[in-house]
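The complex appears here minus one protein chain, its other protein chains still in place.
Now for subunit A:
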């Protein structure tokens, strides 16, 4: 999924799937009907998602480069690619911190900011709530590609508005290139990700907030609980499920950050200090023609996401039956 379609899947209330076979008896046609309906979608998913996943695993066990692509021959090298990835200093010093560290930071900021915005929205009147939520929609709708270019433009070294303002305020003597340093590079990625990601959190948490029984909050207020106390002792426990889904989905998205890094100056492989797992895999594959090595990195990324996904699926299953 691209990052723009950040929308919670509507939770289908487990409407007992009865229908056709109950009324018309279980003829062969009726029994095979669900499979006939599923067949086209399953074929597409099998050919374009499951088979590629198996193949990327197979590639990761091969020395798979340009010669092999052209000739079609297979050179099995066992776990060599994995050994190389896992023993490389690049992974431990640069790529993993850029991936895991960044996503922890990005998820915390996105969820905290999104929740704060949801609380703010809940306390506004109808008119202002409409105005602010429309603005939030605009941030959400901004495609990742154009959004990233706009942030690059704002922070541009020569003519960017950010440097310009700093200079005219006298906070900075010379224009600074914010993209060369690893920390300032990822600070810009963080702003970009939070800007793009908090609307989903805000809208989802707001929907949850509006469902919290008012009587609970009123009773707490009568008992003298302050705003912070009410938030952490009543609202947060009530919205545990909502927060779980929001945090897990944000983690999955922020682990896979690609365009937001790749499209920044130096992000496409020239600055090896700013590589994350996804970009590293892509750059090794399509830049260096080391498709086997790139596949091994991609498999590691997939495995890490799988762990998060298992947690997510268990949360969903707790919420309602499929």
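Operating definition for what follows: a residue touches a chain if its C-beta (ideal position, glycine included) is under 8 Å from a C-beta of that chain, and two chains touch if they have at least 3 such contacts; residues count from 1.
One rule holds for everything that comes next: contacts and distances are computed from a predicted model.
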Per UniProt, the name of the complex member that is left out, chosen from "Acyl carrier protein", "Sarcosine oxidase subunit delta", "Carbohydrate ABC transporter membrane protein 2 (CUT1 family)" or "Helix-turn-helix transcriptional regulator": "Carbohydrate ABC transporter membrane protein 2 (CUT1 family)"
Hidden-chain contact residue, picked from the options A:104, A:138 or A:236: A:138
Selected residue (touches chain absent from view) among A:52, A:67 or A:237: A:52
Among A:94, A:111, A:189 or A:203, residue touching the chain not depicted: A:203
For subunit A, the residues touching the chain missing from this view: 1-2, 4-5, 7, 9-21, 23-24, 30-31, 33-35, 37-38, 40-42, 44-45, 47-53, 55-56, 59, 69, 117, 119-120, 122-125, 128, 130-147, 149-151, 153-154, 156, 159, 161, 164-165, 168, 195, 199, 203, 206-207, 209-214, 217-218, 221, 227, 230-231, 235, 252, 255-256, 258-259, 263, 277-278, 281-282, 285-286, 291, 294-295, 298-299, 301-302, 305-306, 308-309, 312-313, 316, 322
